[in-house]
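As you look at this complex, bear in mind that one protein chain is not there, while each of the others sits in place.
Our next item is chain A:
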Amino acid sequence: MGTPSVLWNVAKKCFTVGVISLTVSDLFASIVPVRGASMSPTFNPKTNSLLDSLSDDRVLVEKLCLRKYKFSHGDVIVFCSPDNHKEKHIKRIVGLPGDWVGTIYDVVHIPEGHCWVEGDNSASSLDSRSFGPVPLGLVKGRVTHILWPPHRVSSIERKTSRNRVSPS
């Protein structure tokens, strides 16, 4: 009589908390760690393979932008990789639909419904220069703030490169 109902109450509370936090993290905002140095120095400015993952930056990803899929140049976004839907990448939007983006070899036109993303650390970043424009439907959120480590807490600013992108 005593123990089963206590267990049931605990299970119900865990279920409630789990379902509500899953909904909030899907619809409003969630916190994700940033791996790798492709967005250095914005995220993970000092990478060292000896450093453990506790020192990775943790960022706030807002999901409200997914209502209208309206993004601006310079937004940092989280998106599923076009080559492997299980991997997520964090990069900056450099080109929006209709823009012409200049790469080393040619000028690419961004088709409707796609965007061109690049990492801030051009030297070591796997981005649209390798896999082409990314469909906006793969975007899972927009990074607004760094939350960890404490001395780097700040909001993310839009950084645009006017000389490489010609708007539509």
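Convention: a residue touches a chain if its C-beta (ideal position, glycine included) is under 8 Å from a C-beta of that chain, and two chains touch if they have at least 3 such contacts; residues count from 1.
Just so it is clear, contacts and distances are computed from a predicted model.
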### Query
Of the candidate names "Trafficking protein particle complex subunit 5", "Nuclear pore complex protein Nup85", "3-methyl-2-oxobutanoate dehydrogenase (2-methylpropanoyl-transferring)" or "Peptidase S26 domain-containing protein", which one corresponds to the UniProt protein name of the undepicted chain?
"Peptidase S26 domain-containing protein"
### Query
Looking at the whole complex, which of A:Val10, A:Leu27 or A:Val107 touches the chain that is not displayed?
A:Leu27
### Task
Kindly state which of the options A:Lys46, A:His85 or A:His151 is in contact with the chain not pictured.
A:His85
## Note on the structure
Touch assignment to the omitted chain, from A:Gly98, A:Gly137 or A:Pro167, lands on A:Gly137
### Task
Sort through A:Thr16, A:Ser72 or A:Ser124 and give me the one touching the missing partner chain.
A:Thr16
### Message
Contact with the hidden chain only, please: which chain A residues?
### Response
16, 19-20, 22-23, 26-27, 68-69, 80-85, 111-114, 135-139
